[in-house]
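Removed: one protein chain of the complex. Kept in place: all other protein chains.
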Amino acid sequence: MADKQLVADSVVLLEIYKRAALLKANDERARKVILSGQIAMVYYSYRGQEIIPSVMGEVLRDDDTICTIYRGIHDMLGKGFPLRELWAELAGRTTGSCKGKGGPMHLTYPAKGVMVTTGIVGSSAPIANGLAWAAQLDGSDRVSICTFGDGASNIGAVHEAMNLAAVWKLPTIFVCQNNLFAEHTKFEKMTGGQNIAARADGYGIPGVRVDGNDPEAMYSAFAEAVARARAGEGPTLLECMTFRFFGHNFGDDDSYIPKEQKAAAMEADPVPRLRARLIADGVATEAELAAVEAEIEARIDDAVEHALASPWPEPDDLRFDVFAKEIAA
Amino acid sequence: MADKQLVADSVVLLEIYKRAALLKANDERARKVILSGQIAMVYYSYRGQEIIPSVMGEVLRDDDTICTIYRGIHDMLGKGFPLRELWAELAGRTTGSCKGKGGPMHLTYPAKGVMVTTGIVGSSAPIANGLAWAAQLDGSDRVSICTFGDGASNIGAVHEAMNLAAVWKLPTIFVCQNNLFAEHTKFEKMTGGQNIAARADGYGIPGVRVDGNDPEAMYSAFAEAVARARAGEGPTLLECMTFRFFGHNFGDDDSYIPKEQKAAAMEADPVPRLRARLIADGVATEAELAAVEAEIEARIDDAVEHALASPWPEPDDLRFDVFAKEIAA
Amino acid sequence: MSATAEKAAKPKVTIIEAIAKAYHDAFADDPKVITLGEDLADPEGGGIAKITKGLSTSFGDDRVRSTPISEQAIMGAAIGASLAGYKPVAEIMLMNFTTVAMDMIVNHAAKLRFMSGGQTSVPIVIRTMTGLGFGSGGQHCDYLEAWFAHTPGIKVCAASTPEDAYGLLRAAIEDPDPVIFIENLPTYRVPMAFELPASDHRVPLGKAAVQREGSDVTVVSYARMAVQARAAAEQATAEGISVEVVDLRTIAPWDRETVLASARKTGRVIVVHEAVKEHGAGAEIAAVINEELFGGLKKPVKRLGGAFSAVPYSRPLENAYAPDADRILAAIKDIVS
Partner (left out) sequence: MSATAEKAAKPKVTIIEAIAKAYHDAFADDPKVITLGEDLADPEGGGIAKITKGLSTSFGDDRVRSTPISEQAIMGAAIGASLAGYKPVAEIMLMNFTTVAMDMIVNHAAKLRFMSGGQTSVPIVIRTMTGLGFGSGGQHCDYLEAWFAHTPGIKVCAASTPEDAYGLLRAAIEDPDPVIFIENLPTYRVPMAFELPASDHRVPLGKAAVQREGSDVTVVSYARMAVQARAAAEQATAEGISVEVVDLRTIAPWDRETVLASARKTGRVIVVHEAVKEHGAGAEIAAVINEELFGGLKKPVKRLGGAFSAVPYSRPLENAYAPDADRILAAIKDIVS
């Protein structure tokens, strides 16, 4: 596992597609479930950004860790977060990974390395460094990923974290998913220099802008960053260019996204694009992929059903998990 | 005044020297006064860094503003902070600019544009942007300076401020005085990339590394930054290379500074260097400069005497200046 | 605001409308009023709650500025502009995000007047939203007013009616010192039986409102809890208990006179806030009442507040987290028993 290849061949591309199909289907289901009223939750759709975490999931090991953000369910699923624990948490049930206490913005699943999900812009980065430091101390070649958005690149925490990772030569990989919007703000308008990868130079670390919707380019860039980190050569900043198809969060009026830009991005939807290519290249047949997708739907069905059938927490649960010892009643 | 030249001729160099001589003498006096027990204060010597603010003072107007730091008395004197109000504040007297409430780390003198002195590393930068914004709103061509150290370049606030200045095209000039140490930490060791000016690229603004001890180089770099800002062309980051001759603060054991490095820096002391040059170039005679220096000493004598003869504040003064309205007794 | 509070005859307006009008009127009245924050200007939609919608179009891009996601830079820009004579309103979208700007707020905005010996001042308003009720979980709902109340040099306000929201925000903008103006999200769009105030309406900072008069028990609260307290009082009245409801409106400095007068009258006080009970603003209020009215109270001051945990996600937990009308009513019955 340590010697992952640096180029995505067709076998890898197929695996990437399978992950992307899961992510896409899960996002679609989430929006459907909210609309239907089955689950009420704050939800940040990642539709359009699936290739990035699908590649990451393919390259990473279970013991590699990730610190992600409110718009992070794609990253977590890519990392192996199980569907039942996910959906039960979204539904706020005791069977959720966080017993219903965390919810969609604070999903955690250490068994698959999903260590922190934060709702605070930029705060994934400093914590990822600590997990990277622990890897150094353990003498392990595992890597620590943090994901954040284009908007987050303007907040102090991200800057401090990149500099610390540089001077400590940490195996941290800074994965900026540049979806061109931060809430309602256009990337170009609020980002001095208009190139996040270029900021890496200022810390003396590699910075790479890559088409995050192109599985091969993303794979090579990410695998190289991981190889560097595993080899003890320090951090990398990846700026993965992508686009989110919907508003900032569910219910957001997305009229601030220029119609043509949105239409063009959806036209170039990376998930069906990869699917079509796999079929065209003879890597998989339509029937095989349809079967994969059907199985995904079935797994999601199962998870949602499990979630909705699970028990709600009791008010008394507030006394637990504040400290290791419960709070007196 | 708006059309300052971009090259320091001999007239300008002489003015720069006069300021530098004041700054140097004031620092020497401060250390003497503490040693003698006349005034007890926390004190951060800037000896060795005098050329930077002497140049700034020469280029700036009274209505330009500065936000500086604990190690900032040189910057303030360069900007025109009057000696009596300075020394009375250092002595904690009611005649001090801040009535004794602020002290050496929080000196303020708006009449000369000394708006904020902060003891928090990096916090001068975000506030300077606000003063720059006000200049834009006023339709004024005044500029807003912030000074900070090499160590401060690693804190989030500075990064956020540079990005905001870039996207708002503010007339802010970020003056990093790189004295190669942050408390006991070597610049090279904690600064990813080891070049602060280079970080400007990441925000799409000019970043210039300049020898802050060279009055002509410093003058050109600073005058150009000011001209750009006055012309509405936005911010500049200047990394002014310099050295502090003494420990971090008065009383600091400076054994962490390599002896040879310190000796070489003191050997190249920029103030006597400029003095010697002015005489060699025939710009001024030894006697003329000696007279300037004697007058400086007399002015400092007067200020210290005034300070020590001034009244102390009363405990009841704590009720005033918390809010515009006094606090009830 | 007085006992007229919920008079059904009045038109129905929302707090959010009142805040938007206050903003607009302040901009129209004083060219020194400016504002900044994430997404505030019209190209970005006029703010996530659309409160500033139209403002940049009406008053220009210079006075109404969207920002990068950089709360320290936002606060610093507000502080700096205020030092130069402007009256900035800085939006920190949610109160939990003040945690990334505490240095600017506490070490600078609150202290510059004092540290400069009165030479400079920081007449800014920090508008920030918060409040549980939407399942946002642990990092988006905190009430942190006690931190700022503990910080000399900054004032803290919160309104529970549209009229107060208007009057307080106008007064905060005109105040010569920094003010944190806390807005409650779940009560934002609830139509209340009030009028949209005229542009000269002001609520002086530091003055509480007796929103309902009563003689058996005093409930002191603010923000959403004042709405809940009014509902509880209504119910209590129906059950024969006379409840006085005091809305602090300004949490720091709070109106000791009004609160003590009411406490003296009823002899029984309940303080309610959504913030964590322990070390919340209710502790200070209880401590002062107990000290000032020692021996003169019929019952010890009772405090209700948020649970001692992060705000939970799951609906039943979130419902259990903070006081509500039912729990206030129960406390009222308990204290008069």
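Order as written gives the chain letters A, B and C; numbering starts at 1 within each chain.
The rule is short, and it goes like this: a contact is a pair of C-beta atoms (placed from the backbone, for glycine too) under 8 Å apart; a residue touches a chain by one contact, two chains touch by 3 or more.
Predicted model only: the values in this text are computed from it and were never measured.
Of the chains on view, those touched by the hidden chain across the whole complex are A, B, C. When the whole complex is considered, the residue among C:Ala22, C:Ile79 or C:Ala286 that touches the unshown chain is C:Ala286.
Here one chain is not drawn; of A:Arg29, A:Arg47, A:Arg84 or A:Lys99, the residue touching it is A:Lys99. When the whole complex is considered, the residue among B:Lys18, B:Arg93 or B:Arg199 that touches the unshown chain is B:Arg93. From the options C:Gly153, C:Gly214 or C:Pro323, the residue with contact to the unseen chain in the full assembly is C:Gly153. Contact with the chain that does not appear here is found for just one residue of B:Gln136, B:Thr191 or B:Thr242, B:Thr191. Those residues of chain B that touch the chain absent from the view are 40-42, 89, 92-93, 96, 98, 100-106, 118-122, 151-152, 154-157, 182-185, 189-191, 253, 255-256, 312-315, 317-319, 321-322, 327.
Although one chain is not drawn, its touching partners on chain A can still be listed: residues 65, 67, 96-102, 106, 108-110, 115-116, 118, 120, 123, 125-138, 144, 156-157, 160-161, 163-164, 167-168, 320-324. Of the residues in chain C, those that touch the hidden partner chain are 72, 96-100, 102-103, 106-107, 110-111, 114-115, 137-139, 144, 146-147, 149-153, 252, 275-276, 278-284, 286-287, 290-291, 294, 297, 299-303, 307-310, 312.
Note that only the chains that are shown with their structure count from here on.
Using CA-based centroids throughout, the chain positioned farthest away from chain C is B.
Averaging C-alpha coordinates per chain places the centre of chain B 40 Å away from that of chain C.
In terms of their C-alpha centroids, the spacing between chain A and chain B amounts to 45 Å. Shared interface positions of chain B, i.e. residues touching 2 or more other chains, are given as 156-157, 160, 163, 167. Each of the following residues of chain C touches two or more other chains: 67-68, 70-72.
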